[in-house]
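I have a structure here, written as structure tokens, and I will follow up with some questions on it.
Heads up, one of the protein chains got dropped from this complex, but the rest are sitting where they should.
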Amino acid sequence: MLSKNNEYDVIIIGGGATGAGTARDCAMRGLKTLIVERLDFTAGATGRNHGLLHSGARYASTDKESAEECIKENMILRRIASHCVDETDGLFITLPEDDLNFQKSFVEACLQSGIKADIIDPKEALLLEPSVNPELIGAVRVPDGSIDPFRLTISNIVDAQRHGADVLTYHELTDFIFDGTSIVGVKLHDKAGNRTVEYRSKVTINAGGIWGYKIAKMAGATVNMMPSKGSLLIMGHRINNMVINRCRKPADADILVPGDTVCVIGTTSTKVPHEEVDLIRPTADEVDILLREGEKLAPALAYTRILRAYSGVRPLVASDDDPSGRSISRGIVCLDHETRDGISGFITITGGKLITYRLMAEWATDLACKKLGVNAKCQTADICLPGSEKHKDDNAPHTTAYKAAESRHGSLTNKITTGDNYSDSLICECEGVSVGEVNYAINELHVHNMINLRRRTRVGMGTCQGELCSCRAAGLLANSHGCSQRAKEDLASFLNERWKGIAPIAWGESLSEAQFTSWIYEGVCGLSLTNNEDIQ
Amino acid sequence: MDKKIALNISTSNFEQCLKCTICTVYCPVSAVNPDYPGPKQAGPDNERMRLKNADFYDKSLKHCLNCKRCEVACPSNVKIGDIIQAARIKYSTDKPKLRDMILANTDIVGTMASTFAPIVNTVVGMKPVKMIMDKTLAIDHHRTFPKYSSQRFESWYKKQAADQDKFDKHISYFHGCYVNYNFPKLGKDLVKILNAIGYGVHLLEKEKCCGVALISNGLIDQAKRQALLNTESIRKSVKEQGRTVLGTSSTCIFTLRDEYHHLLDIDNEDIKDGIELATRFIFRLIDSEDVKLAFRDDYKARIAYHTPCHMEKLGWAIYSTSLMRMIPGVQLTMLDSQCCGIAGTYGFKKENYEVSQKIGETIFKQIETLQPDFVATDCETCKWQIEMSTSVEVQNPISIIADALDVEKTMKLNKVNL
Partner (left out) sequence: MRFDTIIIGGGLAGLVAGIKLTSEGQKCAIISSGQSALHFFSGSFDLLGYNGTNEIDNPIEAIAGLDAKHPYAKLGASTVAALANEAKDFFASMGVRLNGDASANHYRISPTGELRKTWLTLDKHFACDSLESLSLGKTLILNIDGFLDFHPHFLSDGLKRQGVDCHVASVTIDELQRLRTSPTEMRSANIAKVLHKDDAIVRLTEKIAEKSQGFDTVILPSVFGIYDSLMENYLVERLKCNVKLVSTFPPSAPGIRLQMALKQRFQNLGGVYMLGDMVTNGHFEGNRLMDIHTANHKDIPFEADNFIIATGSFFSHGLQAHLNSICEPIFNLDVTASGERQQWFDQNVFETQPYMSFGVVTDSNLHPQIEGQSVENLYAVGSLLESANCLKEASGAGVSILTALKAANNILKR
């Protein structure tokens, strides 16, 4: 339950990887911690990127500092977040149209940043990764991998809670509570209860990603952020088992990342105004670019079904000494607003990348501890996240659902009820999600609606995009929340959310599937979107 | 942009699945055996998982009969049966048992058995022997082994070979194991019909068992060796001698044409259209008015046609039934197109006996209710299953046509003079 007096040492705003990581770090260092999120965990850029476990190679030539951070965190995450990481390794390939000279300086830069980078024969590259473009003329093997941002974030939340942190989702910051020039608390709009609540804290950490710009503004500080939209495509199955990059200066659609049952091609890059960050959608042009360029990495992409398109917004930050905003750093930015703007009790942690979330959390927590006069060491790099602890269950059932669940929840799979017909029946047949797993997520992983459930379990993320499974899942939610009407509305809004990603790629089989889904839900069931306020 | 991009259709055929569940309705196994995950899960759903990690291969895929009824039902042209069989070939680590090897090696066993036919037939027909086979080999004791013929079709044919050269037009005959070892009459019937319409019948230079049982029992290397040998012989016949290769077994023909390519990865596209069922070949000649058949007036029969699974997949039942309908004295009823449950060697295995009989139950009932003079079907294993499970005799359409044929009249109509 939440703190009696609504008082905390630290309140973290933002439920992305950085916020969750910061909550875990703060809680582990003994701080009384609250994390608040206006929607669901991973609803922002955390859940809308490649899911790439960067080796840092991509930045080695241009940004040595970032590259070094990446490789260091890369190695840490393999250890502490093994159930979220797929150690695939990656290739940087040179195609006939690329300059092979780039490869040499690329490898040198990697080695200087401490990134293992082996030039391998193109033939060997083809053997290692048969899907790679056979016309390649050069290949470098690097320790890239893939990481599931949904699992990573929720695992940090679970651990933060284990260490006493409180958690609020669907609570949006409406204002800060000031005491003179000090921030001493937050006013939140509780969306489910439709009321305003107040919480007090000694330190407030802004971990709002691109929304951190507005949060800082609300506090009276200016952080120079450039929203940069990136669009990506999810392919129907796993074409490649290694990450494939282009060995050249970063450009559109030059990374293909395998992740779970799918693979993701991205990204594009377009500046968008702050007012539009909640409204972005992938455009037809972006889809065309992604397909055209992606096919050069792996020709099979051209023959693979596309499941959906999505866009995220990177929080690029201009350094303070360059008000023009031209010099953008991909590095971590940790701002002490007391020294910078004279607002005490307020920290902004931004910039960085998914893979450096832990380091960002460490920096922010270090600063918070300093402010609070707490002397506790960061342990997040040493202690495994829940799910990643060593485990082996010899009695584990050999069912598809169990194997699938284990790949998602690691050592926490033992919390999923199994062994009876009901718990073992499948809700989602594409991704192998059982009734037991759905119930576990509903009971323990902050699931209020179908979208939350999807992020925790992959229900509705497979080929059918919710056609078969979403009504079954909504049924379980209805049972658990005791409100069928709400579950039905939620179901409609979930289908609408799925459509958002399908519409940009709705031709061929995807359109046939979409028509079928509409026939079932709108036709046979007569479902409609009664509540037009889209929860997400 | 490439046309395939524009389609957003995968060449990875499993991705064409729209998750509509229609295939599950027509799977003969999943309703009677809940251990089988059903065609949708076993096929396209789990194929995605297997591509992520081979550990997702599920042993229960062995329960698939490879009847392909899921494929016939699929509105999106997903090769569900192929996906399942290909996964078994790719991932299964189960070693075939002695029993499986015996059942799969129809031609080796056939060679031995037909040499000692009277003894073998008596011995395997004896109750104690059946019980021993049941216990030691797990071959169900309810099963009657097909009788072995003492004279192989090939031996009979040798004496006819010279006569066959006298015709103007020629075909090759892939007789298969059943005709060779168990039932040479069917081969003789085909020769009778084809000779009557002016075609000489020849054997392939070399013929091995088509391998369907080897594939289903996991003996893939051996299946591939035999398939390559057969494909070469067929290529010689079709390409060099200009002789279409005919068969009288829908399963052999389906295996030679489709399974070799889909499951054993043998490129036979150039000769695929030169392999066909005898009834289709004869029908085409009649349809294009190149030949005519004359039938005896005294032939009368009430026949019920059972569509074998692979015949349903080929879509060729219409040729066999159209030919039979040409016989004036035939009254033909179509049985519901459903699997009879035998699926080659599947039903012979003790562990499958019960499921096998449950699958066929509705057809058996239908046959008993209709009480036709006999059932017609193009597949020998369906014949064994129906004869074992009902009181009605089963004949191949070719035998029916041969029996009803007025040979002299037919020869005259087609101006065949020897």
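What to note about this one:
As written, the chain order gives the labels A and B, with residue 1 at the start of each chain.
FYI, a contact is a pair of C-beta atoms (placed from the backbone, for glycine too) under 8 Å apart; a residue touches a chain by one contact, two chains touch by 3 or more.
What you are looking at is a predicted structure, and each value in this text was computed from that prediction instead of being measured.
The chain not shown here makes contact, within the complete complex, with A, B. Screening A:Thr222, A:Gln379 or A:Gln515 against the full complex identifies A:Gln515 as the residue touching the chain left out. Within the complete assembly, A:Ala401 is the residue of A:Ala368, A:Ala401 or A:Leu453 that touches the hidden chain.
Of the candidate positions A:Ala45, A:Leu426 or A:Ala441, contact with the unshown chain belongs to A:Leu426. Screening B:Ala31, B:Leu98, B:Met126 or B:Ala161 against the full complex identifies B:Ala31 as the residue touching the chain left out. Contacts to the hidden chain, counted on chain B, fall at residues 1, 5-8, 18, 20-22, 24-26, 30-32, 34-38, 40-41, 71-77, 273, 280, 283-284, 287, 312-316, 318, 322, 334, 337, 358, 361. Within the entire complex, the positions of chain A that touch the omitted partner chain are 281, 284, 399-401, 421-422, 424-427, 429, 434-435, 468, 471-472, 474-475, 478-479, 484-485, 487-488, 492, 495-496, 498-500, 503, 506-508, 511-512, 515-516, 518-520, 522-529.
Just so it is clear, only the chains that are shown with their structure count from here on.
By the touch criterion stated above, chain B contacts chain A in their complex at residues 1-2, 4-12, 14-21, 37, 40-41, 44-49, 51-53, 55-56, 58, 76. For chain A in complex with chain B, the residues that touch the partner chain are 236-238, 260-261, 288, 291-292, 295, 300, 302-306, 398, 400, 403-404, 407, 426, 429-430, 432, 462-464, 467-468, 505, 507-513, 516.
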